[in-house]
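Here's the structure we're looking at; comments come further down.
Coming up: chain A.
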Amino acid sequence: MIRYLLKRVASGIALLCLVSTVTFMMVFGATGNVARNILGENATAEQVTALNSRLGLDRPLMVQFGDWVSHAIRGDLGPSWTMSESVASALASRLPVTLSMVTIAVAMMALLSAMLGIAAAVRGGWADRAIQIVSVAGFAMPNFWLGLLLVLTFSVQLGWLPATGYVSFGASPSAWAASLVLPVTALVLSGIASASQQIRGAVIDALKQDYVRTLRARGVSPRSVLYRHALRNAMPAALTVLSVQFIALLGGAAVIERVFAIPGMGSLTVSAALIGDVPVLMGVVVTLIIVVVLVNILIDFLNAWANPKVRMS
Partner candidate 1 sequence: MNDQILVDCRNVNVHFGAHHVLKHVNLTIRPGETVGLVGESGSGKTTLGRAILGIGPVSSGEIWFDGENIAGVPPRARKGQAAIQAVFQDPYSSLNPSMTIDDILTEPIVARRLASRADASRQVRKLLDQVALPSDAAERFAREFSGGQRQRIAIARALALSPRLIVCDEPVSALDLSTQSRVMDLFIEIQERTGVAYLFVSHDLAAVRHISHRVAVMRFGEIVEFGECDQVTARPAHDYTKRLLLAAPVADPARQAERRAAFRALAMTA
Partner candidate 2 sequence: MSDINTAQAPIPAASQRRHFVRSVLSNPTGLVASLALLVVIASAIFAPLLAPNDPSAVQIFKVNAVAGDGYLLGGDGSGRDIWSRLVHGGRNTFLGALITVVIAASIGVTAGLFAGFYGRKLDLVARWISDGIMALPALIVLLAFYQALGASIYLSMAVFGVMLSPGFFRLTRNLVNGVKHELYIDAARVSGLSDLRIITRHILLSVRAPVVIQTSIVAGIAIVVQSGLEFLGLGDPSTPTWGGMLQDAFSNIYVSPQAILWPGLAITATVASLVLLANAIRDRMQQGGVQVRAPKVLPLAASQPLPQAAPDVLLDVRDLVVAYPANDGWREVVKGVSLSLRRGEVLGLVGESGSGKSQTAFAILGLLSPGGRVVSGSILFDGIDLGKSSQDEVRALRGKRIAYVPQEPMANLDPAFRIGYQLVEPMMTVLGISRAEATRRALKLLARVKLPDPERVFRAYPHQISGGMAQRVLIAGAVACSPDLLIADEPTTALDVTVQAEVLDLLRDLQKEFNMAVMLVTHNFGVVADSCDRVAVMKDGRIVEINSVADLFAAPAHDYTRMLLDSVLEDGKTRTYRPPMTEEMRA
């Protein structure tokens, strides 16, 4: 079990190194227009050259890489090219915003899709049809469009909730909650589709197993058969879905943050991408991979709890 987890950690670190290298080559290898982008159309050729040399872009790629790695190891991820702070400090203020939004969304999605999935698996009928419709709709509507519709309805038309902006939890918990209602709803609705479908399938599979008949033949109550036995066996599949959804939501948050003007990782990435603040992009990718690796290890832990075969090996 410990060895299994250590292996996952090692594999996570290997992934981190590989992805940062590939990403570095991609983004630093294409910095030809960055200086002009930052300086604007009217900059002179001398100004562009000066900026290129100030940013170190005139050095060989490997030297730049070594430089970046040394910053990464020190933990500041280098200076941002467009903001007057280090990448690490820019990320530090943004990451909690995105993570809190995505975590709340995943938790709600887990709860709702478990309820929907179980209802559909056990009852069939209307619950099954409802989940089908929600699934198709949730999958087909881009989450940012859903976000726009929510803004249109609840902010522009009804005026119930703030259309945009973000209030930190420290400043006002209630305003914080209000500012997250719409973005979280948009995220949850778009992810719930595949999650509830998969949970439905996993529960149906578990209930089809022979041991369910044997447990029932021994007089075990239907409630225990469903909630204790079937659900425990459906757990690995459900956890896998949630981990996939978590990653998808991290990406989805980028667009949603744009719609709701939330100062998170997503909006930082978008502006950095448009202007070409390459160190920030590197920082975002590296940070998110670390988050994903940690979440996957957590999921592995939970999986091992649900599945003795994994735990024992």
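How were these candidates chosen? In short, all candidates are chains of the complex that A comes from, given by their letters.
In this text, a residue touches a chain if its C-beta (ideal position, glycine included) is under 8 Å from a C-beta of that chain, and two chains touch if they have at least 3 such contacts; residues count from 1.
Because the structure is predicted, anything quoted here is derived from the model rather than measured.
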The one of 1 or 2 that touches chain A in this complex is candidate 2
Can you list the chain A residues touching candidate 2 in their complex? 11, 15, 18-19, 23, 26-27, 29-31, 33-34, 132, 135-137, 139-142, 144-145, 148-149, 151-152, 156, 209-211, 213-221, 224, 229, 232-233, 244, 247-248, 250-252, 254-255, 258-259, 265-266, 269-270, 272-274, 276, 278, 281-282, 284-285, 288-289, 292-293, 296, 306-309, 312
